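The complex appears here without one of its protein chains, the remainder shown in place.
Chain lettering (A and B) follows the sequence in which the chains are written, and residue indices restart at 1 in each chain.
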Amino acid sequence: MSALNNPVVAVIVSLIITVSYFVFVDHYLMDMQGLDFWYLFRN
Amino acid sequence: MKALMSLGALIGVAGLLLLGGMVLDVVPSTYIRLVEGYMPIQMLLEVACYVIGFTGLSYTLNAMGMAIPRFWQGIGFWVFFLLYLKYRMYPPIPFSVRAMYGTVSLVAVFMWVSASEEDWQKFKQPIMNVLDAQTGGNRLLRYLYLVLLPILIGGFSFNAMMPKSEEPIELRTVHPAPPASTKVHGKTYTLQTSQNPYRVNPEGKFDQEFTNANIVEQGMGRLMKPNANPWDDKNQGYLKYVREGGEIFFQNCHFCHGDNLNGRGLHAFAFNPIPANFTDPGTIAQLQETFIFWRVSKGGIGLPNEGFPWASVMPPWEQHLTVDEIWKVVLFEYWHTGYYPRTWD
Partner (left out) sequence: MGLLAGKRVFSIMALCMMVGLLLLPIVVALPSLAIGEEAPAGDAAKKDGDKVEKGRDVYYKTEGIVVGAPAPKTVDGPRDYPRYNFESRVLLWFANQQHLYYGSFVLAVPIFCMIIEFMGVVTKDKALAKRYDQLAYDFIKISLTAYSLTAILGGILIFTFLTLYPAFFSYLSGIFRIFRPVMHIYALMFVAESGTLYIYYYGWDKMREGFLKWIHLSMSVILNIIGTLLMFLANSWIGFMMSPAGVDEQGRYLGNIWHVIHTALWNPLNLHRILGNMAFGGGVVAAYAAYKFLASKTDEDRAHYDWMGYIAMALGVAFLIPLPFAGYWLMREVYAYRQQMGITLMGGLLAWLFIIQATMIGILFLSTNYYLWQAMGRMRGAEKYQRYIKYLVFILACGYMVFITPHTMVMTPAELKAMGGQQHPVLGNYGVMSAKNGGINVIITTTVLSFVWYMRGNKVSTVSWAKFGNIFMGIFFACAYFNIIFLAVYGYYIPANVRVGLSVPQVATTLSCLFFMFALNSVMMKGAKQMGPIEWGKISARSQYALIMLATAFTWMMGLMGYIRSSVRLFWHVNEIMRDNSPWAYTHTVGFAANMISFNVLFFWITILFVFWLGSLGAKKVPVESKAGIPGSIPQPVASH
């Protein structure tokens, strides 16, 4: 826990968690509707 | 912190100078371009930059002991935003929208200055002073208001009563609800289910995915995909139909809708309202292909009751074109603008 209270570590860990969470949300919720979230990047 | 705030202040001063230049017409509004494709977000970012700049400026002035009173900060920000909308944004924004934004920003300024009790007191003080302080300056202001306010209100009344030669504003219903079906050249098309017969893949089947992959690039510059040039004679199928649609477009439509499909053809400005701009994300990009088919074949004269005030000089093209030609033109319009027809589901 003490390592997490180091601001730099905390920022990095939070960034990893939140970014991956939102990417997950974007991807799967589009996937559930049968749509492709990465449409633009694939073309 | 201090360095950061000084940088902010620098941004603020530079921004203010730039805007001042635009207001006084020393610097043209187009000096900093609105980049096509990013304009809406650019505008928000610019305003955000200004806010950061003002924060820095206020901090720095505070540190230098020349703090601007809350009252003038509030008023100043509001005036800034109005000027920004009027002089920075091009083409000019209609008054109705500026009034809306002005009201919202006024409310926002009010919310800001009254968010905490302390701020609210600071903001109120000058107003209270003018109302009841006994100093010479405030008294003078009171008398001034006594004279100016009636004149101002009189001016408003005068303006409101003065006969104007401008046409009244009309709320247009730009995309009226289409009928369930439409009859063109003796055949009935159900709008919800009909398909463009030329939107086909090499096997000749209706295929939106395939055709979407061959339209021009949406974003910067609207470039053709390298292997999807309709004017290459070797191309068959979809691209050939696009070419044929293009020929029909340039023989019939481009005089009004423009050679760039942006509603600014040769004759466009003879009409009021000017013809539809297909490159706008709110026109064909929002509609089903069959909607366009219906509009093209029936024209302005075939607008339904709902399409108030029926202000359209679009000819009913079914009298000049065959059904096939109309479908091809529609195909071309989507190809050229890089939009996909809307589909439900």
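Going forward, a contact is a pair of C-beta atoms (placed from the backbone, for glycine too) under 8 Å apart; a residue touches a chain by one contact, two chains touch by 3 or more.
Small disclaimer: the values here were computed from a predicted structure and weren't measured.
Remark: the absent chain touches shown chains A, B in the intact complex.
Among B:71, B:112 or B:255, the one in contact with the hidden chain is B:112. Residue in contact with the omitted chain (choice from B:21, B:76 or B:176): B:176. Residue B:273 is the one among B:28, B:150 or B:273 that touches the chain missing from this view. Although one chain is not displayed, subunit B still touches it through residues 34, 36-37, 39-41, 43-44, 47-48, 51, 89, 91-97, 100-101, 104-105, 107-108, 111-112, 114-117, 120, 166-167, 169, 171-180, 191-192, 212, 218-219, 262-264, 269, 272-274, 276-277, 280-283, 285-286, 306-308, 339-345.
Residues 1, 4-5, 7, 10-11, 13-15, 17-19, 21-22, 25-26, 29-30, 32-33, 35-37, 39-40 are the ones on subunit A that touch the missing chain.
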